[in-house]
Structure formats: structure tokens, C-alpha cells
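One protein chain omitted, others in place.
After this line comes chain A, so read on.
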Amino acid sequence: MASLHKRGPFALIGALLFAAACQTSPASEAAVLESADTQTMTKVKSVLAGAMNVASVDLGAGDPTESPVISVLPPRPSPYEDRSPAMPVLFDLVVKGNVCYAVRRETGEAYELDGVACRPFRDLP
């Protein structure tokens, strides 16, 4: 189990592919964004800020058109937080039908990315 969680995203991708393979109805599957332009990312960040109950969020570096995971960075530690357990919050991108969702990994809560286009991760070359 330890090796699974330590390679979480990769294991997750495997599970998602498996899930896609056994679908019997319009299925959810791992996705990436069609575009990471400013307009798209503004929409994504707005949804994720709502998910985090804050006015705005900073995203970890990474290309959401290539990776099905988006990380939301915690607030920067202040100078006095010398032992901070803060961690990024990971959201898995998922598409179901034509609707794209960001699924908070630690809770499973899904947030619709209204007006954001996704495509299945498996379609990546």
C-alpha cells in the first residue's frame, strides 16, 4: 500500500483507465484541460477557490493540458512557521460526458468546471 500511495498519481491513472475500460454507462474518466489559456485558468481557479473557501488560489506549476492533476498550493508559510504541515491540495481532473470536473482527492468532492473544456487523458498522444 505504501508504494501505491507514494506513486499515487500513477496508480490513480491506472485505476482510472481500468474504470474507463469497464464502463457500462456514460463514464467518468481521467481528463486534461483542452487549453490552459488565461481565460480557462481563470475559470478553473475560480472554481477551486470556491472549493477551498478562499477568495483566490495559487496553483502549483504543471501543465493541466498534459497532467490530469492540479495542485492548489496552501498559503505560503509565514516567516515564523518553521514546522509547517501544510500540503498542496490535489484535484483530479475528470470528464463525464461533456462535463469536466475537478475532484478533490482527499474528500472525493467533485466541482464542475463550468465552461471549461476537457478531453480524456487517454487521448493524449
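Basically, a residue touches a chain if its C-beta (ideal position, glycine included) is under 8 Å from a C-beta of that chain, and two chains touch if they have at least 3 such contacts; residues count from 1.
Keep in mind that, in the parts below, contacts and distances are computed from a predicted model.
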Inset, instruction - Choose one: "ATP-binding protein", "SigE family RNA polymerase sigma factor", "Peptidase" or "Sulfate adenylyltransferase subunit 2". The correct choice is the protein name in UniProt for the chain not shown. - result: "Peptidase"
Legend entry - Interface with the unshown chain - residue positions in chain A: 1-12, 15-16, 18-20, 22-25, 27-30, 50-51, 53-56, 60-62, 67, 69, 71, 73, 75-88, 90, 92, 94, 96, 99, 101, 103-112
